[in-house]
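One protein chain is absent from this view; the other protein chains keep their places.
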Amino acid sequence: MKKFVMLYSLDDHKKYFLTITPEKIEKEKFFTTKDGKISLKEIFEAKEGNILKTHLGKKYIVFKPSLMDFILHKLKRLTQIIYPKDSAYIALKLDIKKGDKVLEFGTGSGALTSIFAWCVGEEGKVITFEKEKKFMENAKKNLEIIGLDKQVEFNLGTILEKDFSEKFDAVFIDVKDPLPYIKKATNLLKEGKFIGFLCPTTNQVSEVLKALKELPFTDFEICEILLRRYKINPDRLRPEDLMIGHTAYLLFARKYKK
Amino acid sequence: MKKFVMLYSLDDHKKYFLTITPEKIEKEKFFTTKDGKISLKEIFEAKEGNILKTHLGKKYIVFKPSLMDFILHKLKRLTQIIYPKDSAYIALKLDIKKGDKVLEFGTGSGALTSIFAWCVGEEGKVITFEKEKKFMENAKKNLEIIGLDKQVEFNLGTILEKDFSEKFDAVFIDVKDPLPYIKKATNLLKEGKFIGFLCPTTNQVSEVLKALKELPFTDFEICEILLRRYKINPDRLRPEDLMIGHTAYLLFARKYKK
Amino acid sequence: MKKFVMLYSLDDHKKYFLTITPEKIEKEKFFTTKDGKISLKEIFEAKEGNILKTHLGKKYIVFKPSLMDFILHKLKRLTQIIYPKDSAYIALKLDIKKGDKVLEFGTGSGALTSIFAWCVGEEGKVITFEKEKKFMENAKKNLEIIGLDKQVEFNLGTILEKDFSEKFDAVFIDVKDPLPYIKKATNLLKEGKFIGFLCPTTNQVSEVLKALKELPFTDFEICEILLRRYKINPDRLRPEDLMIGHTAYLLFARKYKK
Partner (left out) sequence: MKKFVMLYSLDDHKKYFLTITPEKIEKEKFFTTKDGKISLKEIFEAKEGNILKTHLGKKYIVFKPSLMDFILHKLKRLTQIIYPKDSAYIALKLDIKKGDKVLEFGTGSGALTSIFAWCVGEEGKVITFEKEKKFMENAKKNLEIIGLDKQVEFNLGTILEKDFSEKFDAVFIDVKDPLPYIKKATNLLKEGKFIGFLCPTTNQVSEVLKALKELPFTDFEICEILLRRYKINPDRLRPEDLMIGHTAYLLFARKYKK
């Protein structure tokens, strides 16, 4: 029995993530924050939202990490990740539902994979492909931590090398050069369903769009999503000084039967 | 047996939505587009993604409407709706999962309600409150059309008038004046879970934030999300001339046990 | 003696522009608004900021039109214009000063021309080229109205057909296909000075940038400027619902001596 926990400092809002098992409690006894130690047993037994104190009296709240907490703060990044502002929109746009079979090419660190796994549930399946072995293994570990690995099938390589026996309810592609894979991806998508691409540059948007226009796709959308955060001060409300100016362009299209 | 269908014009990308039943086929026989008529029976029997022709030879594709299609183009709006760019982010931020019980106050036209219903699945429940009877009834009809009404409980009135026997996994409030409801909403939220607000104005953001800071909340986020669409032209790629400049500010916080 | 005047309705903020001469006063006697008539003589003699009343008692303020008023509301548009948010930045970035000689190719309706003329003053000169005769003549009329035509030389045609005896302190190009003109434009620019381009599409940005990188340019800047207006309501402060999502990309570079 293990528990995945987030400790949240009420002082400086720092977040710590830890997986606790009875063995770990036995062996290590304490978790060390920058403000002192907390008993692992206490953390393990605490209810969500409870405050614990370090031996120096500093307050920490025990939270169950949300999926967004996990993606933004805990997931180990060996690649650029797809941010929640983008991945939430991608999942809705691709119309991913419980029980769906989703094909992802370009697992990266697994941030979007975890969103897809969250959407398809245990009845569904995410089939994900990654060319780099170390990225695939890292993504797998990431999804194990958040407990979403059961509905994911990790594949090493590209979608070209694999024979598929079924078509997918949605396909998403985020690889360095998507062009060689578009035809196969199209064949793997059910009629009536959506394909999506993450393109870092305008040049790639143009290229992918040109390729898709030769295939039985319609109902295109190209967009970018900007998230602007505000400072948490009711008397001096204003946006953060710096914001993320660009993550990626998103491109979507819907397949029909020619 | 009935079927909810979207007809998509390959010419001008116009979308038509219709619910077809055997009775309707019998009685009306045809669906009339601006480019001619199509047999209702053919539409009913068509597979997703198939092309049908009107009696004038114009091509229409038969799609199953995606949830986003429905929200953007079919859902009947008697109020401002919450757009997918916002609602997708809200659902992820509130960490809504299969089986969750979600409280929504301010059903409006049901756009966000449908997203919540999609997330909680049939094992979960969305309890939604709306002060205006005609809005509530409209929202109910909207959710029936997309088939998400079973996991939603519609309530007329505010959350103040109702006795609740259980706490919720997430609470979202989108009403004209949220201040009188914050305390009760807080009591109805489980410890460790998220509350969210949609605030149209900066003044309301300041007021709600001030109120929340007096209560056991932490891990605040205030943000706005901008969606910028691009024209579908690979050789002349550029954003749309006009964009939606503002829908709302989003405010989130997490409850702890004092 | 003539006077260029803006009438501003205190009721609905509508702006009327008129050029008044003694002859016009004599002949027409009145200016007709949607709320009644005002004596032209009174308008002519009014001081800036004074309120006049129509014969129906509606209040109008007499203002001298600012350059921005003129560009946004009065200048006759036969083409897309360059908006103040962009043109103000362009003028500052190109470092245009009193007495400068500026080359503009693509006069359009003269919106940017008027900004350049404002910056160089009577000691300077704006040499502008336009391929379409009707656009050139319209731009000329526009600049006459605001009184900035004296420091502008209007040329019909492209910069390729003309022999120049001197180099320029700044060059700005806004034409459909800029590539054939970049070499000549480069030769016409003084060393150490800036060239600027307005590019509507990302494809054109890439093309122009590629061409400039083959020439003695450095200190590049590519940017876009977004202006977001807010509603004038202190108690319900929020951005306008719609905003202009895209006007153009701006590209700047500085010439050195190879």
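In this document, chain identifiers A, B and C correspond to the written order of the chains, with residue numbering beginning at 1 in each.
Operating definition for what follows: a contact is a pair of C-beta atoms (placed from the backbone, for glycine too) under 8 Å apart; a residue touches a chain by one contact, two chains touch by 3 or more.
Because the structure is a prediction, the values reported are computed rather than measured.
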item	value
Touching residue (missing chain; options C:25, C:102, C:159 or C:205)	C:205
Omitted-chain contact residue, chosen from A:15, A:41, A:98 or A:228	A:228
Option from A:9, A:87, A:113 or A:202 whose C-beta touches the chain left out	A:202
Option from C:2, C:29, C:64 or C:77 whose C-beta touches the chain left out	C:64
Residue in contact with the excluded chain [from C:18, C:78, C:156 or C:226]	C:226
Touching residues (missing chain, whole complex) on chain C	8, 10, 13, 47-51, 61-64, 66-68, 84-85, 87-89, 91-93, 95, 97-98, 115, 118, 121, 190-194, 202, 205-207, 209-210, 213, 218-232, 234-235, 237, 249, 254-258
Residues of chain A (touch criterion as defined above) contacting the omitted chain	200-203, 228-229, 235-246
Absent-chain interface as seen on chain B, which is shown	202-203, 205-206
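FYI, only the chains that are shown with their structure count from here on.
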item	value
Angle of rotation relating chain A to chain C [CA atoms, steps of 5 degrees]	180
Inter-centroid spacing, chain C versus chain B (mean Cα positions, whole Å)	44
Chain centre separation (chain A, chain C; CA means) in Å	47
Residues of chain A touching at least two other chains	202, 205-206
